[in-house]
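A single protein chain has been omitted; all remaining protein chains appear in their positions.
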């Protein structure tokens, strides 16, 4: 693991997710740019001191030198955004598979470099978009792919938070500080942090691609260098329309990621804060309340579920699905298979960065619609 | 009453709303452009045959000729949109106050003529935006006006229906037919029918005015002459941002008008389908679930409520608030008072039409932002 | 109308309900035992002074002496409970149909006298249990009657309020005072006020009869002469089991009447505070969210609905269904028909009183089960 020292939020989530199914063991880490803190974090995690590295390059070199059955099998990147690319490049260069937090990089150009390096390395790469790994999101995607909604016409995806409604970044709050600092977060705040999740979710569940964007990004709290709120109108490749709302200044909201998709025949509604319920709405019939853990769900949802219906699963379980599936992909790779895992990967990385760059350009432009170029 | 013959939806609502508080009696009507149907509707309503008029002009002339204590005291206009102006003009000309269904007219130019005629007549005019008359919408407006939310930063208003997800207008469905016919509905379908409600609600509750619009209107079901779906980005006069979603093709949705407002200090959420609950969200504190009928509500909400908490009131009661208040305004007028009622009136009519015309122009334009000129 | 002077809650509800559909006109009343207040209430309701009577006997005599097309056609009784019997007897004696608030009387013996007088009079009698008149309660009853749930196994009905969590009756609160006064309310407080509604709802929706009761009534707030909380275990005539919870000391609850019924094949859940939704739950399938106002509902629900789906109807509309149907029954009666209306009537009155008396006896007894004798 690179990143995830004390005080970090997402590093701890990655570790819990990795542990849940008992298939993955944390064996080493460069948890902080401060070697002392890295060592302290490793100690707290009961790692041998020798494998608590002062920096990621040292780690990759050292681990690459270990016998195959001892060295780490893949690296999880959980640093602030600006380090995603250099760490990933170094990992690939040393032969390690990469599981990276999102966004993949801080620019589309960086992401293209990553894609090229990945191709050259022949290794595995996945991006942690955990929301798409919830059982009922997979059910939604499966139903849409099976045609249950008919042609998709309208998509409304929202990711609404309120934790940045005050200038938290000026209080020394670690999470807020780097997320609103262009040097570490990249050129977008809110859209880079949560807008890309919403974008990935919308494309993933519908199986459609966004082709045009109209966008307004806002810096609501005075003094911010990056957006903390924004809206994008979307046009999809099948002619469907969409709206993406992302906000971190909607005071009182927690982590309100919601998705609504309407087709010719039916509509779907899912809310991350109550992730075990999926509403299916139909014309002239009562809406159905799909619930996780039931035998009537399709295989994609069932394989992503650990408990019987009514025993709520949450964010860690969704995240753990990514880890479990990445671990399976690594095992398959080591067994000689070369099929890419069905996880968000470099394609989603490229599309996410293209979305961000187009959104930034569109927001700055007086023209309404802007083409989202499919990245090569 | 003009309009509201059999098969009409909104006419029956107006009549129930008018009756609820026992202050208004329906005394005459021109319920249909077909004199036979008008008479039949009047009979079913136990009106004397003599006051079931074949057309509205005949009615205004005849009623104006009755002694003051016998003639109708105001007219309710519940026709398709294209008749709102001529009926209102004729009513005012004959000295009758007007309570009109929305939108006020089919164009801003028509609305300006209405405004001029109204000024000249000295009569009362109100527009039936019932959603703003729900007790908890009034509570929301009162709290915002009192500063409880602080400066407003973000407004999300949605009005989402699914009943036009199929080409219902080609099946002889009366409501669908005129609403999608430019000759009767005016230049907008979805936005003219429900978008203006959302717009009025957002401005009314926040006390802000929209100054700029970015808009996309869609004709989703093939063959339609008018929009059946659309989204507008909004900029308000205090710098706040907003999004307005309106749709009639969101299959499975019923009448999902929702409003979310976020200020510096707190946020509000209200859903028309469960109108007796209002959520107030705050940073660092639990959200509060405000419920209609409680003594802790402000006077505006309490005066708009008829029942103790937990006894749900609905759409008819909200609508009846408009009638009750218009009746009070008529009584005050007849007692010599000349203060305008606190109901949506010609100002809201003008703003609504300006919104519609700007939205149509903005949707057709490649430019992103379009100024919503404050109507004179 | 007898009762319903200023400060009364239920009288105003009756009047709104009566007015809503334009089929009933309030023509006279004895609104208070205080003739001054009766006259004042009548004035406020725009009644002619001559028909604002000082007491109910005077009213019945005077109205009975009017020509048939002038006199009142039925009487609504909205007094405190202890007057229900004498007023109803007097009304029947003078030839008037009776629409009475619940409970029918203050004892089973009184109720038997009422039943005998009713039989002798040949007039119509109905009891205002408005909750059973909600569209989706009727849908629930229709589905159960049609066998959709299979054999009923379990019924959970709750009526939970919190408004009497403090000794409100000692503050001069009019509603609280008479409801907790044995001389006016009868021998039961909470069960007499709201428990009978829950009981009627359970029997009505399931079509079953309770045959045995185990009961505990509590006087939670010190100093009360009547119960303010209680629970009854129920056994039904088909072998099903049930639980009835009623409480007026559950602080913070408003009017939380809920019904859950489980059969062999499916279950139902309905909540009065959100009355336009009915959940149908099935084994191995998603629950269905039935919504009022939809074309997929059965005729009983549709006839009880005034608005399209998504336009919430509430308590007044449910109550108005009773008035509309009683008015239809009166018209049919006057046209010579002698079929009883499908409304709660003397049978429900007798069963309600038998339930109350059995519950009181059971609560006082050390024995668990007590037979609920079917009233003759």
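To keep things simple, chains are lettered A, B and C as they appear, and every chain counts its residues starting from 1.
In the analysis below, a contact is a pair of C-beta atoms (placed from the backbone, for glycine too) under 8 Å apart; a residue touches a chain by one contact, two chains touch by 3 or more.
Not measured: the values here are computed from a predicted model.
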{"item": "Residue, one of C:73, C:166 or C:211, that touches the chain absent here", "value": "C:166"}
{"item": "Of C:68, C:295 or C:367, the residue in touch with the unshown chain", "value": "C:367"}
{"item": "Full-complex contact with the absent chain, from B:291, B:324, B:351 or B:370", "value": "B:291"}
{"item": "Missing-chain contacts mapped onto subunit A", "value": "9, 12-13, 15-16, 19-22, 26, 45-46, 161, 163, 253-256, 272-276, 291, 293, 306-317"}
{"item": "Touch residues of subunit B, complete complex, unshown partner", "value": "279-280, 284-291, 294-296"}
{"item": "Chain not shown, touching residues in subunit C", "value": "153-154, 156, 162, 165-166, 214, 216, 218, 220, 229, 231, 233, 241, 243, 245, 247, 249-253, 260, 262-267, 280-283, 287, 365-369"}
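Convention: only the chains that are shown with their structure count from here on.
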{"item": "Where subunit B and subunit C are represented by their mean Cα positions, the distance between them in whole Å", "value": "35"}
{"item": "Chain centre separation in whole Å, for subunit B relative to subunit A (CA means)", "value": "43"}
{"item": "Centre-to-centre distance between subunit C and subunit A (centres being mean Cα positions), rounded to whole Å", "value": "55"}
{"item": "Per-residue overlap in subunit B, given as positions that touch at least 2 other chains", "value": "253"}
